[in-house]
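Shown here: the complex without one of its protein chains, the others still in place.
Moving on to chain A:
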Amino acid sequence: MENPLTLEPLFHLGPVPITEPVLVTWAILALLALGTWLATRRLSLCPSKLQTVLELFVTTIDAQVRDTMQRDPARFRALIGTIFLFVLVANWSSLVPGIEPPTARLETDAALALIVFAATIWYGIAAQGLKGYLATFAEPSWVMIPLNLVEQITRTFSLIVRLFGNVMSGVFIIAIVLSLAGLLVPIPLMALDLLTGTVQAYIFAVLATVFIGAAVGEQTPSASASSSAKETRP
């Protein structure tokens, strides 16, 4: 069996090695781009069923962001929605035979966590200014500065490890069961994997929202945000 922690390039584009997660991600990217382009070509005030689903998705994202941040969700909608949709589609891509979900690879999860980390800093500085943002690290006391700095790193790593561990373990278990048992035996595990993929996508998006919300304003205290993040960890 192939070691799930190793990553071999499929081919090279010049000096750049193209691995399977990148290739699958491009496919997902193309699929989502084409799908959303087709779905939003003819939006109207009297929505079709598909448009209703899209509007429901967008309003749900908005509601989640608004409830978490207590702010206008317009600035954060695209980032949170993209993270949720990408993680969801990437997790579900395991249903396609022979495809390993990109989120089962550490590099993809690290890329997502890196974007959340950068967005947290970006939105924090944009909302409070550089000085105000840096001052949040000294809350509630300057003694907490090291701990807050460490927390920034650790929670990013927790994002990476949580998603990677859940998705990779699902894929790994299915592969083991498939190698040991018959063709139909892994199906319940694959169904469970769908649920796990959805939950992980939701958790990743909500945690990203909580981290950004904690960075942008005092309305959502960083302490409670951290505790919320900790509570939502499975």
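Please note the rule applied: a contact is a pair of C-beta atoms (placed from the backbone, for glycine too) under 8 Å apart; a residue touches a chain by one contact, two chains touch by 3 or more; residues count from 1.
As a convention for this text, contacts and distances are computed from a predicted model.
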Per UniProt record, name of the chain withheld from view ["histidine kinase", "ATP synthase subunit b", "DNA-binding response regulator" or "Sugar ABC transporter permease"]: "ATP synthase subunit b"
Options A:82, A:158 or A:198, residue touching the unrepresented chain: A:82
Contact with the hidden chain (one of A:112, A:174 or A:207): A:112
On chain A, residues whose C-beta touches the chain left out of the figure: 5-7, 9, 16-19, 21-22, 25-26, 28-29, 32-33, 36-37, 39-40, 43-45, 47, 51, 54-55, 57-59, 62, 74, 77-79, 81-83, 85-86, 102, 105-108, 110-112, 114-115
